[in-house]
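Moving on, here comes chain A:
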Amino acid sequence: MPDAPKPPLPILQLVGVRKTFNDFVAVDRIDLDVLEGEFLTIVGPSGSGKTTLLRMLAGMDSPTEGNITLRGQRINDLPANKRPTCLVFQSLALFPHKTVGENIEFPLKVRGVDAATRRKRAKELIAAVRLPESYYSKSVTKCSGGERQRVAIARALAYDPEVLFFDEPLSAIDYKLKKILEKELKDIHRETGKTFIYITHSLEEAMVMSDRIGVMRAGRLVQVGTPEQIYSAPVDRFVSEFVGEVNVIEVARRGDGWTGVDVPGAFRVNPPAGADADIASAFVVIRPEFMRFLTPGQTADNAIQGQIYNEYSLGSRIQYQVRVGEKVMLVELSRANALPPGAGSTVTLGWDARDAISVRA
Partner candidate 1 sequence: MQQEKKRTRFFIAIWTAIVVVAIYLPIVCGALASLSKGRYFGFPVRTFSFEWWQRTVDSIEIGMIVRNSVAVAAMVTVVSVIVAFCGALAFARYDWKGRRLFQKIVLLPIFFPQPVLGLALLLWFSALGIQTSWLTAAFAHLVWIVPVVTLVIAIQVYGFDPSLEEAAFDLGCSRVQVLREVTLPLLWPGIWSGALFAFLLSWGNFPLSLYTAGADSTIPKWLYAKMVAGYTPMVPALGTMSTLGAAAALLGAGLVAMIIRRQRAA
Partner candidate 2 sequence: AREKELNILCWEGYNSAQVLDPFRTEYGATVKAESLTNDPTMINRLRAGEINIWDLINVNNPWARKVMFPEKLIKPLPRAEFEPYFDKMLPMFKPPYKWAMDESGTELLGMCQRFGPYSFVVNTDKISRDTAEKTGWDLFLDPALAGKYGILESDDWNVFNIFVLAGIDPFKVHDEAELAKFSETAKTVFKNAKMIGDIATMNQALVSGEIDLHLTGGTYSVSPARADGYLNLRGITPLKGPLPGGKGGIAWIEITSTVNNPNLSPLAQTFLKYVQEPEVAHRVAFAEGTYNPVAQMGNPECFKLFTKDELEAIQWDSLDEEMARSVEYDIVPDYDKALDLMNAAKRLRG
């Protein structure tokens, strides 16, 4: 099949990579293939080891165990300045004593490129990241957050690395600008065709930009997949909760069916994919947008009684908090389907088994 599209080769391969600080395990036996040209995002809560992982990939730390290979070459101990990779720091790490131009030219300067060539390349890159040409001689300390962001990316591109790493570069930027920069970054990825590995703890960022997302938790990579997979088929409760606000109920097998553990009732549940047939309990994850209020006469696979106790507008959608026993469940409706005002009233919540995801307990 000479014409079938070849699967892209892994450019970076991690096998059993582990990093400990004294006794503390920061990164725990990670296996991962990073494909040539992909945009891979690593998400995970604070302290889950994302930065530590990236620093090993960039060459600023060595793994305690395991191997990192770049195109098949073991690079565990290759120092950062010898790797064809470049990291954009969360702090950006722009050199405050240099101008925008000098910052961008920096990697060329240390490589001994002559001034004219450097200047030419810097101007190209300034244009590429959509900064005005006049910024060439502006001090970086006088640039705004978004501009600094772009300078940092231009500088990384000037190094012309094969892989670019980003450590939460947008976390300090305000919402609106963040949206713009996210899209620009994606464009730059597309235009340069380089491999991007991006860290964030914002799932929204990850969803918008990535080809694949890896979810980390306590040093482990718990799931890697396309945004779609992560969203629709989380492997466990942690991933499902991390991916957004969700309703999770615990169910236990009772004969043929399932009973709620933390809410009363019997439920129709599709058992977790790939689980043993005789699994005894599971978490059922239902996204708020798949929940609905049942009016008398309407039916759903599952129904449960509750009391609306709060109602929020989320722009085009409206979110309801519904108290079911001790638990609070979320229902998200589009503005068009909004309930008439009357919070506090008793309602019936319903959802279909196919809209729920069940994961191992």
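Regarding selection, all candidates are chains of the complex that A comes from, given by their letters.
Just so we're on the same page, contacts are C-beta pairs under 8 Å (C-beta built on N, C-alpha and C of every residue); 3 or more make two chains touch, one makes a residue touch a chain; residues count from 1.
On a predicted model such as this, the values are computed, not experimentally measured, just so you know.
Colleague: Every candidate listed belongs to the same complex as chain A; state which one touches it: 1 or 2.
Modeller: Of the listed options 1 or 2, chain A touches just 1.
Colleague: Flag every residue of chain A that touches candidate 1 in the complex, lowest number first.
Modeller: Those in contact with candidate 1 are residues 58-60, 79-81, 85-87, 89, 91, 93, 95-97, 106-107, 110-111, 139, 155-156, 159.
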